[in-house]
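Data block below; observations after.
What you see is the complex with one protein chain gone and the rest in place.
Let's look at chain A:
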Amino acid sequence: MSSLGTKRLGKELAKQVSKSLPPGITLVKADDLQEWLLDIQVLDQNPIYAGETYRLKFRFGKQYPIEPPEVVFTKQENRPIPMHPHIYSNGIICLDLLGSSGWSPVQNVESVCMSIQSMLTGNTKNHRPEGDADFVSTNKARPKDIEFYYHDNEV
């Protein structure tokens, strides 16, 4: 099988080490080419996210970047799950870019982080998706296999 993923990720890492990431995005851990952790902050004065830092976990499959990485928020001390009508309280993000049909191999870790950052920046609704409690207690599927219904794309 092709080792597309490892090679490309190595290059993304080398690029990110030599070139800095955009403001508000920091690489926390990238010890291997399977799982990376990044912190993101919302830089404008959006009251929902002011002063907070959120942690994203990327998991890459062998077929990355042909297939999308799995990207979720993870909760820990000082790293809450951001409030957003497209982010479930277990950290799963409903974003077409991260689904098999919305993904494109020209996307990369940096561009995904920027998309998530801007999704938070533009948000004014301080609540979870509809049916959050139900979804969180019943969902067993992996994030990218969930068929989200992208109903209100203006959020």
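Here, contacts are C-beta pairs under 8 Å (C-beta built on N, C-alpha and C of every residue); 3 or more make two chains touch, one makes a residue touch a chain; residues count from 1.
By our rule, contacts and distances are computed from a predicted model.
Q: For the chain that is missing from this picture, which UniProt protein name fits: "CHIP protein (Carboxyl terminus of Hsc70-interacting protein)", "Fanconi anemia group G protein isoform X1", "beta-N-acetylhexosaminidase" or "Cytoplasmic tRNA 2-thiolation protein 1"?
A: Hidden chain identified via UniProt as "CHIP protein (Carboxyl terminus of Hsc70-interacting protein)".
Q: Considering the whole complex, which of A:Leu27, A:Ile48 or A:Ile66 touches the chain not shown?
A: Selected residue, touching the omitted chain: A:Ile66.
Q: Which residues does chain A use to touch the chain missing from this display?
A: 2, 4, 7-8, 11-12, 15, 63, 65-67, 100-101, 104-106
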